[in-house]
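The block underneath contains the structure these notes are about, expressed in C-alpha cells.
The other protein chains are all here in position, but one chain of the complex has been omitted.
As written, the chains take the letters A and B, and residue 1 is the first residue of each chain.
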Amino acid sequence: MGIELRRVTKHVGSETHIYETDLALESGEFNVLLGTTLAGKTTLMRLMAGLEKPTSGEVWHNGDDVTGLAVQKRNVAMVYQAFVNYPNFTVFDNIASPLRVAGAASGEVRRRVESIAELLKLTPMLERFPNELSGGQQQRTALARALVKDAALVLLDEPLANLDYKLREELRDELPKLFQDTGATVVYATSEPLEALMFGGYTATLEEGRVVEYGPTVQLYRAPGSLVSARVFSDPPINTAQVEKRGPDFFLTESVYWTAPAEYTALAEGSYTIGVRPHHLTIGAKDETSVKLCAKVLVAEISGSESIVHADVDGNLWVSESHGIHPFEVGDIAELFLDVKRCLYFDHEGSLIKP
Amino acid sequence: MAKISLEKVKHSYLAQPAEPEDYALKQIDAEWQDGGAYALLGPSGCGKTTLLNIISGLLVPSLGRVLFNDTDVTKIPTTDRHIAQVFQFPVVYDTMSVFDNLAFPLRNRGIAEAKVQERVQEIAGMLDLEHSLRRRASGLTVDGKQKISLGRGLVRDDVNVIMFDEPLTVIDPHLKWQLRSKLKELHKRLGLTMIYVTHDQTEALTFADQVVVMYDGTVVQAGTPVELFEHPNHTFVGHFIGSPGMNILPCEVENGTVRCAGHTVQTASSGRPRADARKTEIGVRPEFVRFDDHGFPVEIVKVDDLGRYRIVEVRYADQRVKMIVNEDLAIPSETPRISFDPAATRIYADGWVVN
Partner (left out) sequence: MTKTTNQKAWYFVVPVVGLVAFNALIPLMTVVNYSVQETFGDNVFFWEGVKWFEEVLKSERFHASFLRQLAFTGMILAIEVPLGIGVALSMPRKGPWVSVCLVLMALPLLIPWNVVGAMWNIFALPDIGLLGRGINALGIDYNFTQQPVAAWMTTVLMDVWHWTSLVVLLAYAGLCSIPDAYYQAAKIDGASAWSVFRRIQLPKLKRVLTIAILLRFMDSFMIYTEPFVLTGGGPGNTTTFLSIDLVKIALGQFDLGPAAAMSLIYFLAVLLVCWIFYTLMMRNEEQ
C-alpha cells in the first residue's frame, strides 16, 4: 500500500536520471529521500506525483496502477523549495484555492481554511498578500495549501532550504506533527542528513540516480547496509580507512590495532574497510577499549559546545567531533580515541558486515 | 590587512528617519582587529547585510564613521577601499577562463603580467584550482565557482578585508565542510581579516574567532563561540545559538530563591533582578538538563533519536523543556526526574541576563 515504484527507470535523451528502482514507501509515514544535488530526489518525486512518466516500470498507489494517470486525478500535493503562492491572492484565497477547485461549499471552505491557518499560525495574516509576508510565512502558506487538500500523498521538495536556520528548526519540529493525524504518506526530499534524523520515520538514501537503501531512519543511520549509504547519511562526512584482520586483531597500521569486538572474532582474515562516524573519534577516551591515534591537526573548529578537528590520521583525512571545548592550532599533534565498538566494518564490495 | 572600526554607525533607508524603528541599524560601535575572523550572525532583516554593505562602501551610513586602520573611509567608494567580497550566489565572469577570472582584479590594477602569472598560480594552488585554470569558468560546479569568487579576493595583496555574504547557501552539505575548512585554513595561512555574514549558527561558530550576534538593528552580544554558547547575555542569543536553542522558562524570584513552576532552582546568577522587571525567566541549554533522581518529576513528551544523541522533550506543569541525552545514556522509563546544571542556569530579566 502507499506509493510504490516497480522497476521504474527514467531516461531523458541519452542521460539516465533514474536507474531501475523498486521502492515501496511506508504508507501514512514520514519518508525522507536523502541525497546530494542531482542524486535524483526531485525526479523520483515527480515520478510519484505523476508530473513525469517513467521511461519503463510502473507506479502504484494504494493498490492501483497509476502510471499513466494525470497528476490532477491523483490527489497529491507538492511543496517546493521556492515559495510558490498565487501573488494576487490573499493568504486566505491561496489556502482556499484547492478547495474551491474541488468545488467545496463556501462555509466549508472558510471552516477548513481557518482551522489549517490556526495550525500553521497564519490566522493574523489571512488577509495579507504573499509578498507582504516573510519567507517563513510564505512557506507556511504553501504548506497550508498542501495540507488543506487532504491529499493522500504529500511531496515536499526541500521546502525549508530557503529559510533561515532557526525558522527551519521550528518548522522541522512542526512538520511531522502536522501530518501525523492526516494519514497521508509524506515524502520529504533533503540533502541534509541531520534533517532526516530529526524527522525520524523512514529514509531512502540516494546516489546518482539510484536508491541505495531504504529503511527506518535511525536503524539506517546506525547500520547502513553499504559504504555508499553510510557516506550519503553522514554529516560531517564519515571517516573511512583500510584495516587488516590478522588473527583476533584489526590492524589500522602496524602500531595501531585492536582486538576485534566479539561479534567479529569469527571474521576471516584479510582486508576490510572501516567507517567511523566523526563523533566516534573523540578527544577523550570513551572507555578502556578505545584505541588511541595520533593525528596531525589540519583545521580545528569550535561550535560552542562541540570541537571539530580535521586531522591527518596516518594519511587518511579524518574528522573528529567531541563534546566540550578543545582548542588546537594547525600542525598540533592531537590524541584521538577511536570507539572501535561502534565502528562499521565493510567488506570488499562495500557491504556492511552484520554482526 | 586592516583593523576596522565602526563609530556610532546608524543607518536608515528612509530619507528623514524620525523614530528608532526607522533605522535598519540602530547604533553600532565595534572594533575588529587586523587578521581576525569575524562572523555577523542573525535572522533575516536584522541588519547584518546593511552593515556589510556599509563596510564594503556600497552604502554610506546615515550617521557615524567607518575607519580602516584609523583612517576615515566612510565616504570612500568601494573601488578604493581595497576589499574583497564573496556573494551568496557565485559571481564569475562567464566568458573568461578560470585563469583570467583570477587574474582580472590584478590586470584591472595594471599589475605586470609576470607578477599576475605568479600570483594566480599560487592562489590556484591553495584553492585546488590549478587543474582547471584553462577551463571556462561557466563550466565549473557551484563550489568551484565559489572558489573562484574567493580567489579573486585572495590574489590581491592590497586587500584590507574579505567579506562573505552567506557564501555556502547554495553548496551541498558534504561540500560545505570542505569549503569551510578551506576557508579556515586560508585564514590561518594568510592572516587576512575576514567578515562572514550568515544566519546559520553552525557556520558562524565554526568559522569565526569572534561572533557578533545581531537582532533588530543592534548588536545583542559579541564574543567567542564559547562565550556565546556558555554565557548568552540575552535570551535571544540563547535561543538563536545552539540547536535546539536554550530553554527559557518563566520563574519567580522571592527572597533570593528562584522558583520555576513551584520548584526551587539553583542558578549561577548571584545578583537578583530589579524589582521593576516586567518578566523574569531562567535560561538553561538542553545540554545542561539531565535526568537526576533528586530532581523534580516530569513527563516525557517526545524523544527524537538523532543517532549520536537524542533530543528529549519533557513536560512539567505547563512548561516544556528540551534536553539532549547522549547515545550512551539510558532514558528512564518510569517516573523520570530532571535537574538543571546550576553553573549553566541563569536568570534573565526582561530578556537580559542578571549576573
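Everything that follows uses one rule, which is that a contact is a pair of C-beta atoms (placed from the backbone, for glycine too) under 8 Å apart; a residue touches a chain by one contact, two chains touch by 3 or more.
Because the structure is predicted, anything quoted here is derived from the model rather than measured.
Trainee: Of the listed residues B:Gln33, B:Asn108 or B:Gln121, which contacts the missing chain in the full complex?
Mentor: Of the candidates B:Gln33, B:Asn108 or B:Gln121, B:Asn108 is in touch with the missing chain.
Trainee: Sort through B:Met96, B:Met126, B:Val170 or B:Ile300 and give me the one touching the missing partner chain.
Mentor: B:Met96
Trainee: Given the contact definition stated above, which residue among B:His11, B:Lys48, B:Arg119 or B:Arg152 touches the chain not shown here?
Mentor: Of the candidates B:His11, B:Lys48, B:Arg119 or B:Arg152, B:Arg152 is in touch with the missing chain.
Trainee: Extract the touching residues of subunit B with respect to the undisplayed chain.
Mentor: 56, 58, 77-79, 83-85, 87-89, 91, 93-96, 104-105, 108-109, 136, 149, 152-153
Everything that follows uses one rule, which is that only the chains that are shown with their structure count from here on.
Trainee: Touching residues of subunit B toward subunit A in the complex: what are they?
Mentor: For subunit B paired with subunit A, touching residues are 43-45, 172-174, 177, 180-181, 184-185, 188, 199-202, 205-207, 225-226, 228-230, 239-245, 285, 287, 304-308, 328.
Trainee: For subunit A, which residues are in contact with subunit B within the complex?
Mentor: 36-37, 134-135, 164-167, 169, 191-194, 197-198, 200, 218, 221-222, 235-237, 277, 279, 286, 298-299, 301-305, 308, 310, 319, 325, 330
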